[in-house]
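Left out: one protein chain. Kept in place: all the others.
Right, chain A next:
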Amino acid sequence: MWKTIVRRIFIMIPQLFLLSILVFLLAKAMPGDALTGLVDPSLDPAALEAQRERLGLNDPWHVQYWNWMIHALQGDFGQSFRFKMPVSELIGQRIFNTIWLSVATLILTYLIAIPLGITSGRYNDTWADRLITGYTYLGFAAPLFIFGLVMLWLFGFHFDWFPTGGSVKPGVEPGTAAYVFSKIYHLLLPALSMALITTVTTVQLLRSEIIDTKQRDFILTARAKGASESRVYNRHILRNSLLPIAAFFGYEITGLIGGTVFIESIFSYPGMGQLFLSSISLRDFSVVTALVLLYGLASILGALISDLILSIVDPRIRIK
């Protein structure tokens, strides 16, 4: 298996390379650049032109790409024009917020999905099942940004149970227990809002898998051998039904790293999704390219993780 991992990582290099060229070309194809927004009559257009020259924005794309790549290989993704700070530092500041939000969301998603999915699959076509599937349909139909706002209003403003914005209480000393607690407290509501919506896919998936597995021959065999109902469900059905969910896990991570623009924006939670979107509209190219590359890397790694998990949980699959 190690061989496989190494090989997959080797394949990643040309993939990332191609991705970076593509991203670079697309970014350059967008109208305007970081200086377009500076339409300010007291600024001399010649000074703007000089800045373009200094930033290398006038060079042909392959020259720009080459310069960028040489630096990127050394871990230097350039300077954000808007934030006036190194891109790597900027992303570093944001990525932890996003990671914590993702982890919390992921945990909550599975905490909700697994019991609901099992109940719904095991007792399908009962009232409990109908209630749960009803909830999943609602979840599919409700747009995340509306749902997020409702949650924020209800639990943030109306009941005043949760903070209504930011990632940490202003003025708390970093590194203290109060800081960690405050961070978690700020995370809960956005993570829950997101989990309640994103979990519905997993619930549905698990439900249909369980219903499907229930009727397989080997379950009949297990029952015929006299296995107890709980043993049948826990050992035989559940393990087999979790396969596709496990396979999905890697992709799930990818999706979450991409950031959740709506949730971040509604909860004023500074994460990557927001950074990505605002960098595109302000043409902060160095940030955009670095982020897309990061997302690319995350999705390639996510696929790899999914494959690995699959090979662990399903002995029939062996990666060669």
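Note that a contact is a pair of C-beta atoms (placed from the backbone, for glycine too) under 8 Å apart; a residue touches a chain by one contact, two chains touch by 3 or more; residues count from 1.
Note that in this section contacts and distances are computed from a predicted model.
In the listed set "Peptide/nickel transport system substrate-binding protein", "Cytochrome c oxidase subunit 1", "Nitrate reductase" or "Urease accessory protein UreG", the entry agreeing with the UniProt name of the missing subunit chain is "Peptide/nickel transport system substrate-binding protein".
Of the candidate positions A:123, A:157 or A:181, contact with the unshown chain belongs to A:157. In the full complex, chain A touches the omitted chain through residues 30-32, 36-45, 47, 79, 82-86, 89, 93-94, 145-146, 148-150, 152-153, 156-157, 160, 164-168, 170-171, 173, 261-262, 265-270, 274, 277-278, 281-283.
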